[in-house]
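One chain of protein is taken out of this complex; the other chains stay put.
Right after this comes subunit A.
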Amino acid sequence: MSASSSKFSTTGRSRTGEPLVWLTAVGLTIGVLLSVGLIGLVMYKGFESFWPARLVVVEVRQEGGENSKVAGYLVQERSKRTLEGLVEEEIQLFRGNRELFGEKFVFLDREAIVSQTEEEDLILVERLEGGNVIGRAKALELGGSETLEASAEGFDEKLDELTERGEELRDELREIEKIKIGENSKRVKELRWLEKKGSSPERAEELAGLLAEYEKLDGQRKELREQLEESTFVVEAMDGRELKIPTGELLHVFAANQVGFFGRLKETIRRAWTFVSTDPREANTEGGVYPAIFGTVVMTLVMSLFVTPFGVMAAIYLREYAKQGPLVKAVRISVNNLAGVPSIVFGVFGLAFFIYFLGGVVDDWFFSNSEEPVYKSGGILWASLTLALLTVPVVIVATEEALASVPRGVREAALACGASKWQAIQRVVLPASLPGILTGVILAMARGAGEVAPLMLVGVVKSAPDLPIDAVAPFVHPERQFMHLGFHIYDLGFQSPDSEAAKPMVFATTLLLISIVVVMNLTAIIIRNRLRKKYAVSSF
C-alpha cells in the first residue's frame, strides 16, 4: 500500500478494524460452543443414565442348533470392520444375571438376530449384591416350604412388603454393626492397648463386660442376618434357569415394559434420588454417591472457612500496612505465582507438613493412647487445609484488588472523622470491599471443589461410608478419610473392575459435581448481590 493511500483511505475494511471484530467473535463462538457442548454432553449422558430403557427379548440364530433368546436392554449400536474388510453391525445389550452368564453385557451380531420383542412381563430387579437381574418373576419362597406363585393373588403386595421389611432389617443391622459394635470394639481396642502398658483389675473387668456385650450383639446380628435370608424371590431367566434372590437383598423391582411415560419419569426420579441419597455398592459401580457429595461439600465449606480469614488478613497487610517496596513486590509476585504451582505439589506438601508433621504432633500430644494413627493419616481436615493453601492466592489477589478499588476519599473521610487506621480499614474499607472479597472466595471455592490430584495424597479414598459428620460422638470427625466426587469420577472411569457398567455413573457423577459447584457458587453470588444491593456499591 502506498503512503498516500494509507494516509487517506479511511473506508477500507482493514482500517475500520472489521476483520478483527470478526476474529474476536469467532474466538468467543468457539469458546461458547465448547462450553455448551461439554455441558450438553454431560447433561444428556447424565440424565440418560437414569432413564429406564425398555426391556427386550432378542432371538438369536445359533449355528447348528436352536435359536437362543436373550433378555436385556439396549446399550448401544455400533459397526465394526472385520479383518476381511467387511462391516459388521452389532448391538450391545445389558443382560445382567451375572452368576448365570458371567458377563453383564453381551454383543450380538445384527445378521444373527431373528426377532426383537418387548415382552410385558419382563422385570428388572435391583439387588444389593451381584448386579441387576432381568427375567420373569416366578415365585416367592417364604420361610419353610411355603411358596407363592407369581400368578397367585397378592403376589405383588407380598413382594413389596418383603422388600420394605428387608430395608428395615438392613437398617437395624447397620445400627448394630456400625454404631453399637463399632463403639464396643473401639473401646476394647483402647483397653487392650492400655493393658499392654500395664494391667489393672478395673480394666480387666470392663473388658470382660464389653466382650460379653459383644457376644450378645453378635447374636443379634446373626439373627438379623438369618431373617434377611428367610425368604427368597425366584426369577426365571430367558433360558429357563432360575435365580434365587433373598428378599433381604432386594432393593427395587421394576416392570419396565408395563409403565407409560410418566411411570418411566417416576422411575427416573427415583433412580436419581437413590443416586444422590445412598451409599455406593459393588466397588462403587452401583448405588449412590451420597458420601462423596457430603465429602465434597463439607471439604469445600471447611476450606472456605480457612481460606477467607487467612487470605483477607494477608491481603490487608500487603495492601494497607506493608511499606510498598521491592520486598512487598517480591511477595506479591510469589503469591501470584503460587496460583500457578501444579496442584499435586500442594498435595505433597500437605502430606509432608500437615499429615506427617502436624498430625504427628497432634497424635503425640492427644492420642498417645491410640495404637493407630488418628491425625497422622489423611483426613478431611488436612485435605481442607491443603486446598486452602492452594486457593489462598486467589483470595489474596481478589481482596487486594477490592481494597485498592475503595476510593481514597472514603479512607480520608474515615480518618478525618478521627478513626485510627485500623478503625478505618475495619469499619469502612472492609465493608466497602466485601463484594470484591466474596468474588475471590467464590473463585476459590470453584477451584477447590474441582481439585482432585492433591486430595489423593491427603485423605480422599475410594470408599468411606463413615461420614465426617455423623450421629456418633463426638459428631464431628475431622480426622476421617472421605469420598470426593472428583475422585469418584476418576475411580469409576479408570479404576473400576467393570468399566462398562460404570460408564453411565461417570456421566451422572460428573453432572452432579458440576451442579454442586454451580449451586455453591450461585449461593455465594446471591449473598454477594444482596450485600451489593444493600450498599449499592457501583464498582466490581
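Definition applied: a contact is a pair of C-beta atoms (placed from the backbone, for glycine too) under 8 Å apart; a residue touches a chain by one contact, two chains touch by 3 or more; residues count from 1.
We take it that contacts and distances are computed from a predicted model.
Student: Considering the UniProt annotation of the chain absent from this complex, which name among "NADP-reducing hydrogenase subunit HndC", "Phosphate ABC transporter ATP-binding protein", "histidine kinase" or "Response regulator" applies?
Tutor: Going by UniProt, the chain not displayed is called "Phosphate ABC transporter ATP-binding protein".
Student: Which is it among A:Leu100, A:Ala419 or A:Ala453 that touches the chain not included here?
Tutor: Among A:Leu100, A:Ala419 or A:Ala453, only A:Ala419 touches the chain that is not shown.
Student: Out of A:Val125, A:Ala150, A:Ala383 or A:Val428, point to the residue that touches the absent chain in the complete complex.
Tutor: A:Val428
Student: Determine and list the subunit A residues touching the chain excluded from the picture.
Tutor: 407, 409-410, 412-420, 423, 427-428, 431-432, 534-537
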